[in-house]
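Omission of a single protein chain aside, the complex is shown with its protein chains in their original locations.
Here is subunit A:
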């Protein structure tokens, strides 16, 4: 017993461990380690006794459940570790079963077994089950009677109000339901939700058939609601929202985006004593006059999103902003012109930290007033704003030195001048997006690398970046996300600098940066072991060697190598090395064939999404892929060796498919009952009729074309 307590203390003290060795009988001459090493983190349990097999299990039993739970608590980061743990012995298996709190089954057919194994699950995520029946929900309600706290049905179909009712009534502890996208559920389902008295969070996005009557039932039934999302609930009007505001006084967060409401419900909503987060995106029923007529103040409101409210102008915003002095974040994306008068209304908001003005028309005077009105701005988004000038941007950044995130995407007029003021004043900048800022030159990038050492995310897509600039940027050692796609001037040399300077890089985008070859990718793979996402699409010089080096990055989960000169062997190496691979895009990799698929299917069991267009994959390869049970999303256009029968077989075999993109020529060939069956399981077909296009146009030509489109 003392030993157990000592163990607990030791585990408690350790702050995450790479390897934990439990030597139960230290001093024994011949340790017989029982170890599983399927993941980077390792649990090694040494059972020192040379005793017989039947004896050994009892030795493991001596570890108390408390200890095992403590160990399991530390294993949260990687699910595979838990699997290893549970395979040690019966007691470990049982402990893991009792310890698990969150469950994300891949299909509803597994639900009965899973519920039997994990009795104390509190969080059930069914978002990977496209089809959940009432019976399944009833079994959930029956099995997780007291433990279930959260259920996610946002991607599921096939259930009715009866299923919801059985969960809502049986699970008294239920506090979260996500019913988004249940477009066929009506008021009856809402009334069923209303029976979950302890509900605190409810998402009903796109429940278009729920009307005021349904939301009224919810408002009366679930009076402890703290979060309510009614986005795209087109059946709900002022009356329903007003009733929610009257009944659910605990509401903290309310999303009314795209709901056909007017200003009539706003006084009641603003009267909510604890309301902090209010989203009114795309509420076209709200206009200037309406907002000006609202007299109710809200001291508690902190986050306001009024993007896309196209009928509101500065007068309405000014009126509303004067009533909400506690705001911290505001989003006015795609609304009205940001002028002096609108910006001056920000003056009364003392704590404003974040402004999003995406897609607005901005004037220099407006920006200056904004800079003067706000006090401590931390985040500013001017993405796709027209009218952003060096003068305005410089004025803002010199006033707000604490700026952490700045988004200047597509502000095509800014030059090195802006960057000089940004880098000189905002030294704590962590996120900087300046996609398509073509006027920024090498000097600007040099300044970024020189002064912004804290930068974590940098988006320089479609910039005039060259190796020198990249070398400068490699000075940002904390960089984790770097997007340098469509930078035609960069080459391996620059990438080598990045690899040397940014060891924490997790995401790298090199889309159509055609100067890159295997050497650069190899350098990145070696220098950035934490890499998770890499996009090498249309980097035509990239070959299997790159893949071989990338296979060392065991965290890699997304690999896009469209149009690269890779083959099945390269893919096989990736499959073996990167077990966490979930997204793979090998479109136009003409040399990838069935062999690659077989190995991929064998090793990459976590694959979710794959694009196989233009590959040389036949029925055999696809059928092999069908054994990947996680596979949800497939795109197969122009695969020469594929037949209708093979396709039918694959569709039936892949039980978890949710979305399949196919060439429309297959539509009449695949037997209709099979299509219907697969659709009934929750799969959506997208039939495309794209022409077969083998040739890759050179990137220069492509860029020219895309720019012409832009202009």
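Convention: a contact is a pair of C-beta atoms (placed from the backbone, for glycine too) under 8 Å apart; a residue touches a chain by one contact, two chains touch by 3 or more; residues count from 1.
Here is the rule we use: contacts and distances are computed from a predicted model.
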Undisplayed chain, where the name is taken from the UniProt record, one of "C2H2-type domain-containing protein", "Transmembrane protein 107", "Apoptogenic protein 1, mitochondrial" or "Signal peptidase complex catalytic subunit SEC11": "C2H2-type domain-containing protein"
Sole contact to the chain not displayed, among A:160, A:365, A:428 or A:504: A:160
Residue of A:216, A:285 or A:515 in touch with the missing chain, whole complex considered: A:216
Given A:114, A:304, A:437 or A:481, the one touching the chain that is not displayed: A:114
Candidates A:169, A:246 or A:303 - the one touching the absent chain: A:246
Residue ranges of subunit A at the interface with the undisplayed chain: 78-80, 83, 86-87, 93, 102-107, 109-110, 113-114, 117, 125, 128, 131, 133-134, 158-162, 184, 186-189, 191, 194, 212-214, 216-217, 220-221, 239-240, 242-243, 246-247, 557, 580, 582, 601-602, 605-606, 608, 619-620, 623, 626-630, 643, 645-646, 648-650, 652-653, 655, 671, 673-674, 676-677, 680-681
